[in-house]
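Below is one structure. I have some questions about it.
One protein chain omitted, others in place.
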Amino acid sequence: MSSISWRRSLAVPAIAASLATLAACAAPGESNESGANATGPIKIANINAQSGQLSPLGKWESKGVKLAVDEANKAGGVNGRQIQLDLFDDQGDPTIGTNLARKIASEGYIAMFGTAESAVTLAMAPILKDAKIPNITSGQSPKLADLKSPFLFLNAPTSVAYDETLAKYLVESKGFKKYALISNNGSYGAGEHDAFLASLKTRGITPVADEVVTPDQKDFSAALTGIRQKDPEVLFIGAEEVESGLIAKQARELGLKAVLAGGAPMGTEPYISTAGEDNAEGSVVSSPYLSNDATDASRAFAAAYKAAYNEEAELHGAKAYDGARIVIEALKATGGEGGQKLADAIRATKHSGLLGDFAYDESGVGLHSTRIAVIKSGKLVAESAS
Amino acid sequence: MQVFLQTLIGGIGFGAVYALVAMGFSIVYRTMGLVNFAHGNVVMIGAYAASTFYMSAHLPFAVAMVVAIVVTGVVGLVIERMLRRLEGRDFDLMLIGTIGFGTVLEALAVLIWGATGHAVPSPVGSAPLDVFGIRIRTYSLVVIAIAAVATVLLALFLQRTKLGAAMQAVAMNPHAATAVGVHVGRSNAMAFAIGAGLAALAGGLVGPLLYVSPVMGGSLGIKGFAAAIFGGFGSIPGAIVGGMAFGILDSFAAGAFQGYSELVVFLVFAVAVMIRPTGIFGERTVNRA
Partner (left out) sequence: MKRLTPVALVLLAVAAWLLPYGLDRYAIHVVDVAVIFALLGIGLGLVMGVAGQINLAQVAFFGIGAYACAILTTRAGLGFWVAAALAVLAAVVVGLVVSVPALRVQSHYLGIVTLGLALAFINWITNAALAGKSEGISDLPVPPMFGVDLSSEYLFYYVELVVFAIALAFALFVVRTPLGRRMRAMRDDSLAAGALGAEIPLLRITAFVLSGLYGGVAGVLYAGLIRYVAPETFSVANMFLLLAMVIIGGRQSIVGCVVGALVLSLLREVLVDFSVYAQLGYGSVVVLMVVFAPTGLAGVPRLVRSWLRRRTGRDEGRRAALGPFAPYEPAPVRGGGVMLEVRGVGMSFKGLRALDDVTLSVPAGQIRGVVGPNGSGKTTLFNIISGFYVPTSGRVLLEGRGIGGTAPYRLSQLGVARTFQNLRLFGDLTVRENVLVALDRTRTRWIWRYVLLPWGVVRHDRDLRRHADEILGRYGLGDYADAQPKSLPYGIQRRIEIARAMAMSPRLLLLDEPAAGLNDEEVRQLAAMVRSIRDSGVTVVIIEHHMGLVMSLCDQVTVLSGGRVIADGPPAEVAVVPEVVEAYLGEAGYLNAGTQDAQEVTR
């Protein structure tokens, strides 16, 4: 096999290119960060999975972000400058995430939205911190807050807040005593499991069953039958939308009567349709965004969302929308400037959003409580108590 | 005891699906010696086709299934036509070629139906049966029944019809089959179409049990393939037994090892293959010594 010919033909232009650029710059690594100039559009990156397992989440988040930015641009942008929002696909892979973090750093983006996957955000955080690019993430793992990065902000409460609110409602308002847990070992499920368990512990309750499944699992007979024998009053589900739905469906088919409870995924359409409306009935959901009809703001948001995408708005779009609004507000305060100034401005922003009143602390968490709702006839109905 | 029986029932319910997937792998393999790694993705296409016709076109479930079988049958024919040049040549290349096809099908599904996926309402409304505290899903009974009927029909087809007999002949000895006038190419295409049809059956049936999305093919394909090998690759009874065995193993591992179930399942599988590579019923295939 002769590899000489192509090697040579490869080498020559490569050398020519290298020499040409060598003349232009002295040492490798000398970067020219000239992206953040005061004219032209403000560049903001939107990094969310558009393919792979997590792409549904990524797509919802992107739609929310885009809606907020489009509205701002239509209203004249930030101090007259338009916002240029560019979407990047991290494919739910931390390696690609780190590539993209460096890409946006070298291409002059001054802020970033995403990602929906905590693991990817965790991988990107140190790079964004070095590059001083504020990042509004849609992840909600407590680990994100533990980083205490001054450039990382959550657009929703952490799992701790979700589950604390939920446990408070179930234990204190409803007086349930026998709990069973089923959660998957993915990053979302494991976070929910730990947070809810901790909230129960502080109330002196030990669950009667604690089952772990895999994110890919399809048959939960063994775990659910074991739980059924313990006859719990509440079954806490810590899993993503579809798996929560499957668990709920199979739990009911196995004759489990317990109240189903869980975090935001259980308030979504995929959960209800996967479980079936009958099986989802009565599920208790802890979520910062209960329904599109909750307030005037959410009604307006839902209408705009529907007009833009011909789809019903839901939680992920709403929280991404809130996050984007906060950044836009902060940008107006800094006059379009990024870096440390923008991060400080975000921290100073008090925003009354769809999910609640944001006020960021030093760990980058802006919301500390959620609301409780119960699914009735396929719709989320807010519980006034609590 | 109750947990044991309920776990068993759950395992059998999904085992029937794995069995259908495994049968699709086996029918293609025994006839043409091809491992179709895209099979899981064909299952996914089948699930989408069936659920789309069922939900959007409001066809009755059974009719939607038939339409889906036709759709995937055509997909199968296309794959077979593309890879025909490789048949009987390089085994590894065919394997990789089908993986490539799987990737293409997955991307196409995202483009056609979007990445989000959808849930499919169960076509059987009635409540689960309750037998001494053991709950049996009525829909699972339907799945098992359809799987059984499909198996019987397939066996009858292979043994009683001329085309089936020709396929059997090709499976045993393609050279001899050619010599006695069997059209090997047609027989291979037929096998591929039947395999793809079985995939649609599996996909259509699994839709209401699970959730239809572009990535659903991956694990169904891997587990179905593992099930086929478990039972004896290329053997139809092997596919049934292997599928059931894999479903039950999956269920019990999930109960006993929780989050580690996948690790346990695949380690058990690896050891089983090493102890008895030809599976429970032995490999049925063209001899490529």
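The chains carry the letters A and B, assigned in the order they are written, with residues numbered from 1 in each.
The criterion applied here is as follows: a residue touches a chain if its C-beta (ideal position, glycine included) is under 8 Å from a C-beta of that chain, and two chains touch if they have at least 3 such contacts.
Worth saying up front: this structure is predicted, and the values here are computed from it rather than measured.
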Touching the absent chain when the full complex is considered, from B:Y48, B:F192, B:F225 or B:F252: B:F225
Given A:L100, A:L154, A:L170 or A:A343, the one touching the chain that is not displayed: A:L100
Contacting the left-out chain in the complete assembly, out of A:I42, A:A119, A:A223 or A:A318: A:A119
Positions on subunit A where the hidden chain makes contact: 1-8, 10-12, 14-15, 17-22, 25, 27-29, 31-32, 50-52, 87-89, 91-96, 98-100, 102-103, 105-107, 117-120, 122-123, 126, 141, 143, 185-187, 190, 214
Touch residues of subunit B, complete complex, unshown partner: 35, 82-83, 85-86, 90-97, 99-108, 110-111, 115, 218, 222, 225-226, 229, 233, 259-263, 266-267, 269-270, 273-274, 277
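As a working rule, only the chains that are shown with their structure count from here on.
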For subunit A paired with subunit B, centre-to-centre distance based on mean C-alpha positions, whole Å: 36
Residues on subunit A engaged by subunit B in the complex (per definition of touch): 50-53, 55-56, 59, 184-185, 211-214, 216-223, 225-226, 229, 242, 245-246, 250, 253-255, 270, 273-274, 276
Touch list for subunit B against partner subunit A, complex: 2-3, 6-7, 9-11, 13-14, 110, 115-119, 121-122, 128, 130, 135, 137, 209-211, 213, 215, 219, 247, 250-252, 254-256, 258-259, 261-262
